[in-house]
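This report concerns only the one structure given below.
Missing here is one protein chain; the remaining ones are kept as they sit in the complex.
And then chain A:
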Amino acid sequence: MGLDFSVLPPFYGTLALGVLWTIAITAASAVLSFFGGILLAVIALYAPMAIRLPFRFVAWLFMGTPLLLQLFLIYFGLVQIGIDLPAFVAGVIGLGFHFAVYNSELIQTAMIAVDKGQMEAARTLGLSRRQALIKVVVPQAVRDVIPPIGNNMIALLKDSALVSVIGVSELTLSAQRAIGQTYRAFEFYAAAAVLYYIINLGMEAVLRWFENRNRLYR
């Protein structure tokens, strides 16, 4: 039995919907992981011990256990304690926090690397430490780590396939559903792979745009 790509066209609609869900869950998780990463970095560097330690423990949990397990816990586990999240929301929370922890490591390093004179200059003008962090330190740190955060976001896109297991109809699950009806695994998985690659190219273009926008200040 050879390959026959003519099985694809009837499922274009299914795959297109999968692409849209993949983009939606990746975008929502990326935004959560970005701002969550900043928040975690600020907490890790500046919060009092009593706040810092529990956060460090949670961060360690997210880093030290499989993402797949985290998604199962959030979607199937939390129901038992009365938190019934829609699959999409559970997926965004799982992916978002998982990558927030990785982003936070990058942002922390960059915040430490921001010249001490920057904080001093801001404080000298009368800004509070919090204002100085928001207006001066964090923006510089974030600009310095856009390329490595971009790498994390590409990993996030690929890991978004994992949310198929909790029933979000993203690209991988859409391909599986098509295969379920046609028994044509190679054709549909190959089509999904090509589509992931195309989304990836789009993401890289967005990242390059962000990088270029920040080039002037160096």
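Quick notes on this one:
As a working rule, a residue touches a chain if its C-beta (ideal position, glycine included) is under 8 Å from a C-beta of that chain, and two chains touch if they have at least 3 such contacts; residues count from 1.
The working rule: contacts and distances are computed from a predicted model.
Name of the non-displayed chain as stated in its UniProt record, restricted to "ABC transporter", "Phosphonate C-P lyase system protein PhnH", "Aspartyl/glutamyl-tRNA(Asn/Gln) amidotransferase subunit C" or "Protein translocase subunit SecD": "ABC transporter".
Note on the undisplayed chain: of the listed residues A:Thr65, A:Gln131 or A:Asn151, the one touching it is A:Gln131. Mapped onto chain A, the footprint of the missing chain covers residues 115, 117-118, 120-129, 131, 135-136, 139-140, 143, 214, 216-218.
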